[in-house]
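Structure below; questions to follow.
Note that this complex is displayed minus one protein chain, with the remaining chains in position.
Entry: chain A
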């Protein structure tokens, strides 16, 4: 659309003001109040801190025997382990589902896509985890995150596989590759663009996940970063400054991902949604 001179400048000014009021003010509000003392923060306003208290951050980090740091480690481990397993199993599945076209692949395809819609059955999942002795364990929560992330990851891998010509597979077979070696040495490296999309999207999702750790990974020792933040709402219900400091700390990893992978994230989300 061609916009001209003053009209365009007016529209741009309105857009910038709206974006500041709607999106920047909440961020400034949380950052400012995370640096105030308790009484000032209780006013919940946008005034400049009377004295800047960086100690709020150290207090949050050291509270309850370094609970936040331990939960950071837990969340990081869960995220990393889930991503590794998720990538390997979903890439293999997406590859075979795209290459084969028979009755079975259609049924499997349907079952996989159902996972995008159906809400997981919570208590029966706990029962299953408990029967295989994985309830409240790191392995258990990692496998749950993988199970609930498979549908989305397979969908992305499958649609990307369509861009890789079959001739590559056939050439590799002529060279005498076995099917497993062929996949990991030849195909998997070619999937790099979609792999990095899945890594970024799923790691944000798993890191920010609140519901699954709440159900499947409960207990004070096990806390993930989101559970710690939630528990702080009752512990610090009058100390907004500490609560906000925790929010800022928790938001740093997604912010870093956003700065480096902004384009990748957007591309991945839209690829899944528009073609799907």
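Here is the rule we go by: a contact is a pair of C-beta atoms (placed from the backbone, for glycine too) under 8 Å apart; a residue touches a chain by one contact, two chains touch by 3 or more; residues count from 1.
Here is the rule we go by: contacts and distances are computed from a predicted model.
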Identity of the absent chain, which is to be given by its UniProt protein name, from "Carbohydrate ABC transporter membrane protein 1 (CUT1 family)", "Peptide O-xylosyltransferase", "Rod shape-determining protein MreD" or "Threonine dehydrogenase": "Carbohydrate ABC transporter membrane protein 1 (CUT1 family)"
Touching residue (missing chain; options A:147, A:164 or A:190): A:147
Interface with the unshown chain - residue positions in chain A: 1-3, 8, 11-12, 15-16, 19, 22-26, 29-30, 42-46, 85, 88-90, 92-93, 95-97, 99-100, 104, 108, 111-112, 115-130, 132, 143-144, 146-148, 150, 154, 169, 173, 179, 182-183, 204, 208, 210-211, 214-215, 226, 229-230, 233, 240, 243-244, 247, 250-251, 254-255, 257-258, 262, 265-266, 269-270, 273-274, 276
